[in-house]
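Dropping the structure in here first, questions after.
Note that this complex is displayed minus one protein chain, with the remaining chains in position.
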Amino acid sequence: MITITINGKEIKLEKAMTVLEAARSAGIKIPTLCYHEQLEKYGGCRLCLVEVEKMPRLQTSCTLMVTDGMVVRTETEAIADVRRGILEFLLINHPLDCPYCDKAGECELQDLVEKYGPTTSRFREKKRKVTENLQDPVIVRNMERCVMCTRCTRMCEGVQGASAIAVISRGGHSHIEPFSGNRYDCEYCGNCVSVCPVGAIMSRLHRHSYRPWQVKENIETTCPYCGVGCTLVAQVRDDVIKRVVPKIGSPVNNGMLCSRGRFGYEFVGHKERLTVPLIKKAGVFEEATWEEAIGLVAKRLGEARDKHGSGAIAGIASPRCTNEDNYVFQKFMRVTLGTNNIDSTARMGYAGAQAFIENIFGQGATGNIISGLSNSDTVLVIGGDPTTVNPILGLQIRACSRRGGTILTVGHVPGLQHFTPMELKPGRRQETLLLECVVTALVSRKGLPGSNQRLEEKIKVVNADIATVAGQCGLHEKEMTDFIDSLAGAGTPAVVIGKELVQACNSGYRLFLACAISYLINGRIYLLCDHANEQGVLDMGCAPDLLPGYRPLSYAEFRKRYETAWKTTLPEKNGLNIFDMIAAAGSGALKAMYVMGENPVFNLPDSKTTVAALQKLEFLVVQDIFMTETARLADVVLPALSWGEKYGTFTNMERRIQRVRKTVGREGMEDWRIVAEISKHMSVRMHYADSGSVFEEITKVSPLHRDLTYDEIAEGATIYPYKGEPLRGATEEIRTDRGMTCPEGGLFLGIDRPLFHSGTLSRMSPALGKICPDAVLRINPETAATLLVADGDIVRVSTATGSLELPAVLDKHADRSVVLVSNIFEGRGVLGLMAAALDPVLGSPVLDTIPATVERVGKAKV
Amino acid sequence: MGNILLKNIENPNSAELCEYRKSGGYAGLQKALGMEPKAIIDEVKKAGLRGRGGAGFPVAMKWTFASADPKFPKYLLCNADEGEPGTFKDRPILEKNPHILIEGMTISGYALGAEYGYIYLRGEYPAAKDILNKAIKQAYEDNLLGDNILGKGVKFHLAVHQGAGAYICGEETALIESLEGDKGQPRIKPPFPVNVGAFAKPTVVNNVETLSNLPYIMEIGGEAYAKIGSPDCPGPKIYCISGHVARPGVYELPMGTPLREIIETHCGGIKGGGRLKAVIPGGISTPVLPPDKIDCPMDFVNMPKHGSMLGSGAVIVMDDTVCMVKVCHRALKFFEHESCGKCTPCREGTGWLRSILGRIEQGEGNEGDIDLLLSVAGNMIGKTFCPLGDGAASVVQNFIKHFRPEFEEHVRLKACPVGK
Partner (left out) sequence: MITFSQTTIKEIEEIRRKYPTSRAALLPALYVAQREFGWLSPEAYTAVSDLLGVPEAIARGVGTFYAMYRNKPLGRHVVQLCTNVSCMILGAERLVDFLKNKYGLEPGGTTADGRFSLVIMECIGACGTAPAMLVNDDFYENLTEKYIDEILEKYR
């Protein structure tokens, strides 16, 4: 216990802290500028100087640690003078443009000057002038307002880890550069915007459009983009989201955001949003009333069921919709239509991989706390770049490195390159072999733990020795043994598994090997997750083999339970998964489909086949917020409310259930309400007053969610296994079939996963579009050279399924045997070109075996 | 007292290992390696050696802290950033007697348990870099550096790290930042370098001259050493005198030699028979002294009693042709240029002071400008992150303190009165 006295007040402290923190804990305000709770201590601005007895000089309270018996004064006349002096220094070069500056009202300098500041300036010289800089797509800079607190650079380097900006030059010439004007390594996270105390760095999105004090509401909600599920605060005025800011202290992202979370909100108010139901008549969409549209959907679905049987109808749910939407949707499919033909794009990898991992380690094995990653002593990354797929999770890996942890990567991970990872880069095709070798070496080094016999049976079969594998992978034996030694010596390791592993050939077998590694080193598994509610869509039972609560349909006792709850009988057999559905539609076995908040034409491999299949349907209804590639094929299009306009919950990759809140109003219905309306028209009444009553039903029927309430969830601590029972012991054999063999040689098509986008939702956010406006083909410079392709040249990339023309971007991080294209931009999606086989174990498409050719068709524009 | 640190520097080959050895070089190391590290530190303590970099901190105390810290490896950094204007005392050691420094560092490294040493050499000394590198190479070849020094199982590695033009890197934590590949900006203390220094490990930073004393202390023992010069801070001291004296240059004299003696006796008084006007006794950051204040022993203990500081022992002598406003202005230009920019008062204040001084010098000063100078300097002093900013402000305060009428005349006449 430390006792100190501040301004005559005795304060007892449990642990060591700075004088500033101690003062704040006792409600004593000390002015600060360079201090920020998220950042490393700096002590540069000198505003927080205080008097400390027995110390000769004034001390910066933000850096001084308390000691027992310390006596501090923070508000003497002398100190006020000092602060006035410091503020005078800060103002000599600061423009006094408060009436024009968007920061006015929440400017820390303004507030300080108001309290302590000089009223006149004695500075007669010319002020430094810097013109406003609008080079950057999302940030506006007025660097003459900069007070050199370096909060932005400490954020960028020390927390975000992008190191895109730095203090350039020194002394009075110091200035912050270059932001993304020069496109160094800017990740457009905007976290510099969050910490800038003055109006030097601000978001362009709301420039001159409102004053901070005009914000009507600060609404806390959950980011709509990735599986991390960051807490966002939407600031709303006049029913428009003006700005999105993070919240310090929120459990997942604690004050941090990525570009998508911070700048990606504009899709909500996009002018191309669907507003009225559309019915296709003679090939042309016509606007219709809700009555009409709902009536028609109910009628056609009913007819299809009656004529062809329930098995001829299928539904696709959405990892972007809330738990409530998805729950009602699957209930509609199962109860109203009587089919288990329901699935989602979680089938592209997440669902199969999670099921596989849980079959080995038990339910919830992937639900590890994201912030815990930074406390690991070792993080192994396999299968992609976590810093782009799940950026805020990526930050935790960077933090781990900064704290002295070891980062190991299989393959090259650009987002971690400045964090001194130990890399093993086998050719893409040798990855399986390499993982086998790691497993073998770990067994010989550490032995088998003996806690999971089923797994050990399988591990014992694996055998690959370092020398041979090093030769085959073109690696040095030394780098392999160092890597393996690090893994073997790990105390609190984590294993991060990305899509590139789950969508590769041998993916099931590779995942088994990754699990084996994790088991042998006693690691925690993190399975990267693309979409905000990818976990929730599975938890809600939007899968052909799962009931709500992630309960296997094949267990009669579970089925019983739901039959009782829903007062119905459920089909016993698993339904069609999303790939089966397309196949069945193509073969004519499926007659009608209901797609909610998903765009299978764009988001499933081989768009031609998908289009042909959907066109064969007798009836297709698509419910969405934009006219998507899939919606264009529909007979009826139903406009839904978006993320920003409704209440509900998302479940993130940690299996944390979080609230989504309505931020702005719009006429229309939530997805669940539309579905319930249709059901009502089909004489199966679903009675929910609001999303809360849907959730209440979920907590009654799903043992996983038992007794939860919205209020509890709002605390942010509702993490699996909640209060209910996790499922244990429901195990099947661990499969280790290898699936298709990796083809040798040649050039293959791969998926580019840019940090600035997430599926097709982000393409409707103009700000993100400005950062990353269009699809490109990323190609290794050496590969490009052999093809005579220069940076910026227009190239045609072709596969057996089709071709695209795109500008080439030479990217030294790209593998030599792969060219990468993203799956974001309309008409330029890479998945469309990929006619993929499915992995026999995971059921996910094998996307790294698509041969591609690249030819130059046009010169770079200069 | 003959030359100890600058022994043999008249010999054109003094930087060669063989020459150094001929005059008894590396005997101190030989002796030290036969002692317990703790015993060496005790000897240094008895010697009463204080750091020659400017602050005069007791060397043995610093070493004791670092050697007591359980973290390994430890680092020994030689501060060869000599940047304080007026200072050129380390340069002759670096260029003419590099082995005395290498020997001193090896002894220190052994005493501290530091296995790695770097000489942080200022970028403006390119010749010294080559000389040091050559000397280090020779020392490695003769097994005076390496993993098994003189076959005694002692390990010490040494390399030169070249600075790149930043005065602030003379400050020890800025120096460490710069060594680590960062901007030279001072760090928050505590933790002190002796516990968390270079690469977060216990680190001792000592000046070139300081470390070069080690061989001699080993040779004659701490007690004998303590008899040289001032009792409170004994030893030989290199003074460097520049400006209007007949014989400027470096002088190795016992610590505590009076300033007047240095100027009048050793340097032959004011050049060309001019009149002494002002002396900056310890490098530009130390308070300027008027002619009647130079009867002071030049050491760490006595100088503060006489209104200034020993600093680096860099004496700048000015005769009466020199304009004090101009010198003050030039000094502030230096501080403005060298301010690292980390803290507000120094970053903004040095430039502001410089511009006020500039306009006074140009004859554009206003009434009130001198008080404004004092007020701005007052707003800096005691509020900056490191002593650089304090130094800048105190230069202004001291010039005005001793030469206020000259400042006032500039304002009144709107021109420089000196020499007219």
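Every chain is named by a letter (A and B) in the order it is written, and numbering of its residues begins at 1.
Note that contacts are C-beta pairs under 8 Å (C-beta built on N, C-alpha and C of every residue); 3 or more make two chains touch, one makes a residue touch a chain.
Computed from a predicted model, the values in this text were never measured in an experiment.
Peer 1: Which one touches the absent chain: B:E338, B:E361 or B:D390?
Peer 2: Counting the whole complex, the residue in contact with the absent chain is B:E338.
Peer 1: Any idea which of B:A159, B:A224, B:A246 or B:A415 touches the chain not displayed?
Peer 2: B:A159
Peer 1: Out of B:Y20, B:Y110, B:Y125 or B:F300, which residue would touch the omitted chain in the full complex?
Peer 2: Residue touching the absent chain, from the options given: B:Y125.
Peer 1: Sort through B:E36, B:E141, B:D182 or B:D295 and give me the one touching the missing partner chain.
Peer 2: Only one listed residue reaches the unshown chain, and that is B:D182.
Peer 1: Which residue, B:G25, B:G54, B:P85 or B:P236, contacts the hidden chain when the whole complex is considered?
Peer 2: B:P85
Peer 1: Which subunit B residues touch the hidden chain?
Peer 2: Counting over the whole complex, subunit B touches the hidden chain at residues 82-88, 90-91, 122-127, 159, 161-167, 178-184, 199, 240-244, 248-250, 280, 284, 314, 316, 318, 322, 326-327, 330-331, 334, 337-338, 340.
Peer 1: Over the whole complex, note the residues of subunit A touching the chain we left out.
Peer 2: Listed in rising order, the touching residues are 153, 157, 162-170, 177-178, 182, 184-185, 417-418, 420.
Heads up, the rule we're going with is that only the chains that are shown with their structure count from here on.
Peer 1: Starting from the mean Cα coordinates of subunit A and subunit B, work out the distance between those two points in Å.
Peer 2: Here subunit A and subunit B have centroids separated by 54 Å.
Peer 1: Quick check: in the complex, which residue numbers of subunit A touch subunit B?
Peer 2: 41-47, 49, 57-58, 63, 65, 82, 85-86, 88-90, 92-93, 122-123, 125, 147-148, 167, 169-174
Peer 1: Across the complex, what residues on subunit B touch subunit A?
Peer 2: Against subunit A, subunit B makes touches at 166, 183, 188, 190, 336-345, 347-352, 355, 372, 375, 378-379, 382-385.
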